[in-house]
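Removed from the display is one protein chain of the complex; every other protein chain stays in position.
Letters A, B and C name the chains as they come in the text, with residue numbers starting at 1 for each one.
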Amino acid sequence: MKVPGDMKVSVQLFARARDLVGTSPVEVELPQNANVGSLRRALAAQFPALAPLGPHLLVAVGQDYARDQQPLSPDQEIACFPPVSGG
Amino acid sequence: MKVPGDMKVSVQLFARARDLVGTSPVEVELPQNANVGSLRRALAAQFPALAPLGPHLLVAVGQDYARDQQPLSPDQEIACFPPVSGG
Amino acid sequence: MADPHIELTHQPIDYQALTERVRSPQAGAVLLFLGTVREFTSGRQTLRLEYEAYPPMALSKMRELAEQAAQRWPLTEVAIVHRLGLLDLGEISVAIAVSTPHRDQGFEAGRWLIDTLKEVVPVWKQENWSDGTQEWVHPGTSDTATSPPALGP
Partner (left out) sequence: MADPHIELTHQPIDYQALTERVRSPQAGAVLLFLGTVREFTSGRQTLRLEYEAYPPMALSKMRELAEQAAQRWPLTEVAIVHRLGLLDLGEISVAIAVSTPHRDQGFEAGRWLIDTLKEVVPVWKQENWSDGTQEWVHPGTSDTATSPPALGP
């Protein structure tokens, strides 16, 4: 059920997260006052293929790492990816 | 007094040790059965200019560091120099 | 410290140019670290590595690392470059160059920079194993092989 005030965010996926989902970015519907934790739950529900990475996925908001408590707004740059392995 | 069996060794000097003495190599007369310790004493006696470096001078025999107890023979390559400062 | 040089590139890393950037008469030591593509890992043979980044965040984090290092150690200059795309064996994936007045500072800063880069900069590598499989390297996750070898019947 679409509630007034719900928001849609675009989430960039990288590395194995993108490969499991098959595309990037993806759009995710979130309730009003959603935070990073809500985004995690919404991603898991909408893309069951992400299950193997579930607890390991990292979320970045505004190009910086974000904790689950951080609130989200639709205009932010959001990305979700597995643990990094550069170097 | 020259004793039969005395030996003469050539000692290469480096860095401030050579500058204090003014030349390199130098020849030093040593008693038979001399060791590195005898060489140190002979150098100090023959070249008082080395005094400022006296206790710090290092002796190398056969291109390796030598302790005072190491015996000397006239055919060895001998060098004497202050603490190193390369790098 | 002048502005740190921070770069992501798909071209081979010119580590000499990078080193020249950090050399300075104010420094007594230059430390250059290169990460290179190693053939064997725990007995498995790598053919190639492919590196992918989240570029704006990777650049931002690399710059943040350079600035944090400059707060912890008296860096004269610092430069960090990460390569992206397909890399052959022996190629350079990352180069970190720092100059410092004294060598202990350079060794400590260089070590901290590469260790921390590997923890926080959003870059990922995919193994291309000699058995034909590809596998994202995601530390802490379970077996991540994504393309098992096609075996005959």
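One rule holds for everything that comes next: contacts are C-beta pairs under 8 Å (C-beta built on N, C-alpha and C of every residue); 3 or more make two chains touch, one makes a residue touch a chain.
None of these values were measured; they are calculated from a predicted model.
Asker: One chain isn't displayed here. Which of the visible ones does it touch?
Answerer: B, C
Asker: May I ask which residue of C:Val30, C:Ala79 or C:Val137 touches the chain that does not appear here?
Answerer: Candidates C:Val30, C:Ala79 or C:Val137; residue touching the omitted chain: C:Val30.
Asker: Hey, which of C:Met1, C:Ala70 or C:Leu89 is the one touching the hidden chain?
Answerer: C:Leu89
Asker: Residue by residue, what part of chain C touches the chain that was omitted?
Answerer: Contact residues on chain C toward the absent chain are 15-16, 19, 23-40, 89-90, 92, 99, 101, 103, 106-107, 110-111, 114.
Asker: Which positions on chain B touch the chain that was left off?
Answerer: Touch set of chain B with respect to the missing chain: 12, 14-16, 19, 52-53, 56, 60, 63-65, 77, 79, 81-87.
Assume only the chains that are shown with their structure count from here on.
Asker: In whole angstrom, what separates the CA-based centres of chain B and chain C?
Answerer: About 51 Å, centre to centre.
Asker: Using mean CA coordinates as chain centres, what's the gap between chain A and chain C in Å?
Answerer: Each chain reduced to its C-alpha mean, chain A and chain C end up 26 Å apart.
Asker: Can you list the chain B residues in contact with two or more other chains?
Answerer: As it turns out, chain B has no residue touching two or more other chains.
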